[in-house]
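What follows is a set of notes on a single structure, which appears directly below.
Only one protein chain is missing from this complex, and each of the others stays in its spot.
Chain nomenclature is as follows: A, B and C, assigned in order of appearance, with residue numbering initiated at 1 for each chain independently.
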């Protein structure tokens, strides 16, 4: 069987539940009606952090108008420095909930603490486990017991094997609705924030049945580079994209330098559609 | 002031509370009477994971006899695979507590979950935050509010700047009893498990007032290499070492290939003492 | 001027001759009539090493038939082990010359030794400087004094800055016909041979006026992954691709595991054409 040989070739054993062999047809993750892992490429977009009602709502409306299918926005933010903006917390979750009602866009937001999984799951349509928590095993187990889809981001230092094992932690607790997200790895190169490892997409899709999306915003850290890498991600076979968009990137409290403006987002989407159609998929 | 120029040279700003400028004389961390950061090099040793009473007790007695000053042993284990031994949990903490009474050795053990900080702090003399949780900010804040010393291990792909910022999270919550631990970083080299970055020791000690120790066991992943790297760590100026020792490494449930036998530990200690004395320090 | 700000952003100064500021319209490299850097995406293909007349000729004819515009093939091979096949030397150059006459395909081949630049330039239409020699400065100077186009591959450990400085060495000797080639960098990830850094393409094109191509064969080291990464490379904006093709990959003396069969190459080309057209370029 083809996959068997591959598992040998990559030099490690593929964990049982995450392996494509257990589900050759692939998994489709359903986020309140939006399917990731099917023929459509799904664009998730929104601000890095929820900052104010105006910022979130204006951005969300533009995401909806531009063809985005899911809204992203952080309420609890993992910041390298304790003195950086840490997010609005539950207030942010409430704002996300409000704009979901208006736009109909399902919402994905990050959880960092096992004690907050229930709270976040009460507001969000999909729970994000961020890069820094990819090997936070108590958190993985907790979202594994949750009945909400999980967006699992690759650790910036995680091998493909470790990434699959992290997903296996969630699967082993019964939650099969997982989307894997490549978001750039740390290398010696410093002209970009991270090195977006697009080869991870075909590799993960071959080894696992889970859908795979790409984050070109964190993957590059550079606004002007996001469109090129987003196009490449669609061409390489990603099932979706997660893109940071802000109604005023220069004033963003977090990651402004990598956020697209509403206008840039609007210009990008038709270009992505052309690439998607060139590989017989669609995007909106 | 000298340090000011250095902070510029490294290319990033040193966070305020962790910076050596705020405490030029350096911090001494006191773990139930054992001082780390003073003139003595302190050896922490013990098994990777607490497995059984016999395993823990025999190993602990040998650590004590050999000159170890603090006992290590994991009750909650962060394992890459959900199917690997996950530790004995509170049962392990109780065993650690028992052998502390017998040997008088203070105990350090890892906490992974914000919900368990209180439990672990009730048994341990020092709380370890492991590599995979170096950027688990809720956990850092929680141990920052704790009144126990914290052993903070460097993430396997964390820069010096990120490592200092992680310590700053703990300091910003009021806990100043922190020991930094270099334990190997992830590089392209695969003949060792990690690449032990001994240059981190002089760098951290120059930039920060916190004591710095080295983990040659995880840093190499190879038993026969531990003694050479332990000697180098003392020579480079580390304030201590944390070494995995097991009474039967071949049968260890976790990390056996990098654990010293009791006999190897006993042979190493006098060699370390010679190096310590060559730089005008002592070790037991 | 826009580029000025970017040069600041990447954290290093762009060398004068290689900088896009000196030639905002970009350079077109002309290899015996084939233009790289214009609107067409140019595919260079052929075997890793020239092995036999039959192997080279059959492969070259298939490359020509499939839409490849330039033939690659190594006569002098840089091999990690002294006991591996080192290439046919001048005999290989002669075979390349013969098949060029038949097919009309210009030929690119590697030079490793300053003493052989004249010899190789006598046979080849473009001279390749391989990854391991990207910082072989005497060789860079020598090809800089040559009147043949140069294909400069990024070192597997080279930053964007070092890559541009290597091109500057060639430019400083008067040769402006240089194509930059991203071919994968070395990272901690081991499931692929290298990590193909596609973000290097938009970065290099923004900082420099030189055309940029991608080598998905060395970039991944895995035959089945080449098509996906080739498509992504076209989508990201590469001016060309260099792909290893072999008439019998299982029996290749070098890099067989990453070489496409003639059939796989034929299937890939129309797919690449679709992507090229989706970004308003063409490919054959």
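To be clear about the criterion, a residue touches a chain if its C-beta (ideal position, glycine included) is under 8 Å from a C-beta of that chain, and two chains touch if they have at least 3 such contacts.
Quick caveat: nothing in here was measured; it's all calculated off a predicted structure.
Among the residues B:39, B:84, B:199 or B:263, only B:199 touches the chain that is left out of the figure.
Of C:19, C:59, C:136 or C:191, it is C:136 that touches the chain left out of the display. Among the residues C:90, C:162 or C:264, only C:162 touches the chain that is left out of the figure.
Of the options B:72, B:209, B:231 or B:246, the residue whose C-beta touches the omitted chain is B:231.
Within chain B, the residues in touch with the undisplayed chain are 9-12, 157, 159-161, 185, 187-192, 195-199, 201-203, 206, 219-220, 222, 224-225, 228-229, 231-237, 271, 274-275, 277-279. Although one chain is hidden here, its contacts on chain C can still be listed: residues 15, 78-83, 112-115, 132-133, 135-138, 141, 156-157, 161-162, 165, 168-169, 172, 186. Taking the complete complex into account, residues 186-188, 190 of chain A touch the chain not shown.
By our rule, only the chains that are shown with their structure count from here on.
Measuring from the averaged C-alpha position of chain A to that of chain C gives a distance of 33 Å.
Rounded to whole angstrom, the centroid-to-centroid distance between chain B and chain C, based on C-alpha atoms, equals 47 Å.
Residue positions 157, 161 of chain A are each in touch with at least two other chains.
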